[in-house]
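Excluded from the complex is one protein chain; the other protein chains are retained at their positions.
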Amino acid sequence: MSVAPQAAESRTHYLNADYGIRSWLLTTDHKRIALLYLVTVTLFFAVGGFLAVLIRLELLTPVGDLVSSDTYNRMFTMHGITMVFFFLIPSVPTVLGNFLIPMMIGAKDMAFPRLNLASWYMLLAGGAITLYSLVTGGIDTGWTFYAPLSTTFSNTHVIPAAVGILIAGFSSIFTGLNFIVTIHRMRAPGMTWFRLPLFVWAHYAASLIMVLGTPVVAITLVMVALERGLHIGIFDPRLGGDPILFQHMFWFYSHPAVYIMILPSMGVVSELVACFARKRVFGYPFVAFSSLAIAVFGFLVWGHHMFVSGQSVYAAMVFSLLSFLVAIPSAVKVFNWTATLYKGSIAYNTPMLYAFGFIGLFTIGGLTGLFLASLGVDVHVTDTYFIVAHFHYIMVGGVVMGYLGGLHFWWPKISGRLYPEGFAKLAALIIFVGFNLTFFPQFILGYLGMPRRYHAYPEEFQVLNVMSTAGASVLAVGYLLPFAYLLWSLRYGPVAGPNPWGAKGLEWETPSPPPTFNFDHPPVVVEEAYAYHGGQEDDVVA
Amino acid sequence: MRFTLPLFPDEASTMAGRVDALYFYLLAVTAFFSVLIFVTVLAFAVKYRRSKHPVPVQMEGSMPLEVAWSVIPLGLSMVMFVWGASIFFSMNRPPRGALQIYAVSKQWMWKFEHLDGQREINQLHVPVGRDVRLTMISQDVIHSFYVPAFRVKQDVLPGRYTTIWFQATKPGSYHLFCAEYCGTNHSGMIGQVVVMEPAQYQIWLSGGAGEGSLAANGQKLFRDLACDTCHRGDTGSRGPDLAGLFGKPVTLQAGNKVVADDSYIRDSIVNPANKVVFGYQPIMPTFQGQISEEGLLQLLAYIKSLEASKTAAPAPGAAPPAAVVPQTRKTK
Amino acid sequence: MSGHIVSRRIYYGIFAALMTLTLLTVWVATRDVDTHIWGLHVALNPVIALAIATTKALLVILYFMHVRYSSKLTKVTVLAGFFWLGILLIMTMGDYISREWIKLP
Partner (left out) sequence: MSHNPEAASHPALQHHFDSMEQQHGATTLGMWLFLVQEIMFFGGLFTVYLVYRVKYFSAFAAGSNSLDLTWGAINTSLLIGSSLTMALAVHAAQTGRRKLLVLFLGFTMLLGAGFLGVKAAEYHEKFEKHHVPGASFKIDLNDPGQKGFKGVDANNAQLFFSLYFAMTGMHALHMVIGLGILGVLLVKSWKGHFSPEYNSPVELTGLYWHFVDIVWIYLFPLLYLIDRYHHY
């Protein structure tokens, strides 16, 4: 290291500015709130991951022998709910976005710091209520809450889970609102829109979806609870209701929600690729606008979840056509990242390995999406393991890879310490291998016709399921490693300087960990994002 | 554990080949782009690694490249769209003259009713080489009729008929799955579609039909529920004439026309107030919850079997009207 | 710092317009304004009722809520809200309207 790291303990920063539990639970500092979120989503990831392990163990054999079918149904429902609503949707925005966006645009804090804290409490409260439904007997509707199973036939704790998700939904709405206002109103002098890091663009696009989409699922869940409590016929066909209407309202949010998850991770990857290739991102405006295009077009395609639902044939065709269109901006991003590598100066640090992993897995996940947008093939593979594999490639292969890459990349900024590079590279490798071993066989299972959410399955599917379970155990080890060494590094990691990667961006111009109001002197921006010049001067880490 | 590693499902319907052809096109396109991206990323990552290439070369974007990698994928995906849509359209239009079978699903079983009166649970016998059309309804939650070897799937809804059709091409026994999660024993809601040679199918048909044809049972129900007091089929009767009704347009009170299809007839029985025929009073009581889904299907089969020239309620004991032997039956 | 100050006379004028439109919509609702277009029976009542409601909403948004005097960003934000509501309504109704279009033999 060429820059002598200043000892973090000798100066005041956001971590040592104040002590005690109150200073955390009542903080309005976006960086501290980000850490509160980090702990919370890690907890939910652990719950969801534990359930995933149990699910895979059950599927080791064709007969349902480990748990009863009722238990199995509760497990995959809770796995889906915690992972989607309490891990994937909040993960990158509330942890990395919260920590970085004010710093990246040169602001002292988010526009609404108290609202930011309130959002965390909402996520916590929503999660607590949802976990309450788990410990008091669980819920067995699947995370999709399809009526009339959820409204009339299930006799599990649907209402508490719906209320929990509703509250978490408002956490998400207020987070998105906060980001949009912050990005519009809090930028430092000179920080024009086209100087914003792509990470910020991606969060802006994701925030639009949070604000515009989440309220619809919120009111839908209110109606599910009303229908369940009062039997008023909104979704009950015996009383004149239409269960397909529930699916429309649910997917109006829940399809764009996929982009709430993936867009912020795409933003992370743009930062990683630029930094470790020492290059400005190829086609910056195209990458920026493709985020917005995804956010807008993402709202027009929800019907592709309903091709066999009894939806109109013509509506299905329109939704299919639009689904192909939304694939284009995603492809544009992948091509631009690839082009960014061209004639770069590429380092293989752990975050970059995650970025490579993201590009590979997202490519597979995205391209298999084309199978599902194609009406003729979707009829065969929908509701099978093909779907399960596809969305895990996007959500785990994409989102979690981006999240871990970003967490490693900004870990020195967050904690002031470097993580152990050797262990981290090993973990990244294990996760990549374990992930593919877990989920690639599921594509084949899906085309063979194994339906999802099956507790027991015909014998001929066993070999592929065993492969998948084996992969899941590798994956579990891969996820435990960062948990261990990141904690370890808090105490024993080498002290990081303000900019251990030689990266560009305002967050790297302030000390690590940053002071409470982010900058000792208000920054003024004079150059574009990713103004890498190519010389050795940037090269801090050999 | 039997060590079998299947990689590709049976192709046992006329639709399977079409779906698989598109699938292989999709595989080829996606494999090409995956390999293209993986190889390029790896090649750049190795060639421009920092130890060999310490000074990066900065560049702006390139408009021609951006256009190229937007338009080429768009073109390829439009082929996928048109191809997939045409298959989907065929899947959703059952051909004329298909063999009509009814299905009722409930937590957690499949019930099939043949026109001759054979009933099966979790097993469906069909002849090879003949179009088969299922009209399906659920008694409770949403289920989904899925036969992987046929590459067809359709959700089965409560309160509304959906249809699916296929033509099996190979005799054998194939998995039938419920593909829409339906509660506790979802994974147990499985069965078998048995595809038989026509001759064997005939033998099977002449087997167990003990309870009279579907239409005949419908006729009995029609009388038991006293439908025939109003739907007498003569002038001055309080309900519309049902003979020859099926498939014909009907003018409703509001002045709009609807076609009397499966759904119309079902809705008119369970929720008569909504679709009152022009010129009639809304006096028919609702039969919601009073007739089982199977009963409704029997009534439907009976009403479909009534032909315009015949009287609506033939003398008791007469043979069930219209040809109900599947081999010669023409659905309207 | 505060937003644009609108003259009170405009407020009273808008109030009068809103009250007039309310009376109008009640009056029209009890009149037969159905018509025939190309031989099709078209009920105009709901169309008129919604047109009046939209006019009233626009008056409130533009004047009471000062959007007429606000930044482009505010205008775009309001439009986005109604645009996305339109997506939800139109694409959902698209399914219901076209369900019967396919003719089963």
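Read from first to last, the chains carry the letters A, B and C; within each, the first residue is number 1.
Keep in mind that, in the parts below, a contact is a pair of C-beta atoms (placed from the backbone, for glycine too) under 8 Å apart; a residue touches a chain by one contact, two chains touch by 3 or more.
This one's a predicted model, so the numbers in the text were calculated from it and none came from an experiment.
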For the chain that's been dropped from view, list the shown partners it touches.
-> A, B, C
Which residue of B:Thr40, B:Gln202 or B:Gln288 touches the chain not shown here | B:Gln288
Residue in contact with the excluded chain [from A:Gly48, A:Gly241 or A:Pro511] = A:Gly241
Among B:Ser51, B:Gln123 or B:Asn274, residue touching the chain not depicted = B:Asn274
Name every residue on chain C in touch with the hidden partner chain.
-> 1-3, 5-6, 8, 11-12, 14-15, 18-19, 22-23, 25-26, 29-34, 43, 45-46, 49-50, 52-53, 56-57, 60-61, 63-65, 73-74, 77-78, 80-82, 84-85, 88-89, 92-93, 96
For chain A, the residues touching the chain missing from this view | 107-113, 115, 173, 177-178, 180-182, 184-189, 211-216, 218-220, 223, 226, 230-234, 238-242, 245, 248-249, 517, 522
Missing-chain contacts mapped onto chain B | 254, 271, 273-274, 276, 282, 286, 288
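The rule is short, and it goes like this: only the chains that are shown with their structure count from here on.
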Based on the touch definition given at the start, go ahead and assign the chain network to line, ring, star, complete or other.
-> complete
Hey, which pair has more contacts between C-betas, B-C or A-C?
-> A-C
Chain ID, smallest distance between chain and overall C-alpha centroids = A
Determine the centre-to-centre distance between chain A and chain C, using the mean Cα coordinates as centres, and give it in whole Å.
-> 38
Residue numbers in chain A touching two or more further chains are 244, 313
Check: chain B positions touching at least 2 other chains come out as 92
Footprint of chain B on chain C - complex, ascending = 41, 100, 102-105
In the complex, go through chain B and note every residue touching chain A.
-> 1-9, 18-19, 22-23, 26, 29-30, 33-34, 37-38, 40-41, 44-45, 48-50, 53-62, 65-66, 69-70, 73-74, 77-78, 80-81, 83-89, 91-92, 107, 140-142, 144, 146, 148-149, 151-155, 157-160, 162, 175, 177-188, 190, 271, 288-289
Note which residues of chain A are touching chain B in the complex, please.
-> 61, 64, 69-70, 73, 140, 142, 144, 146, 148-149, 152-154, 237-238, 240, 243-244, 277-280, 282-286, 307-310, 313, 316-317, 320-321, 324-325, 327-328, 331-332, 334-336, 338-339, 341-348, 356, 359-360, 363-364, 367-368, 370-371, 373-380, 382-384, 444, 447-449, 451-464, 466, 532-536, 539
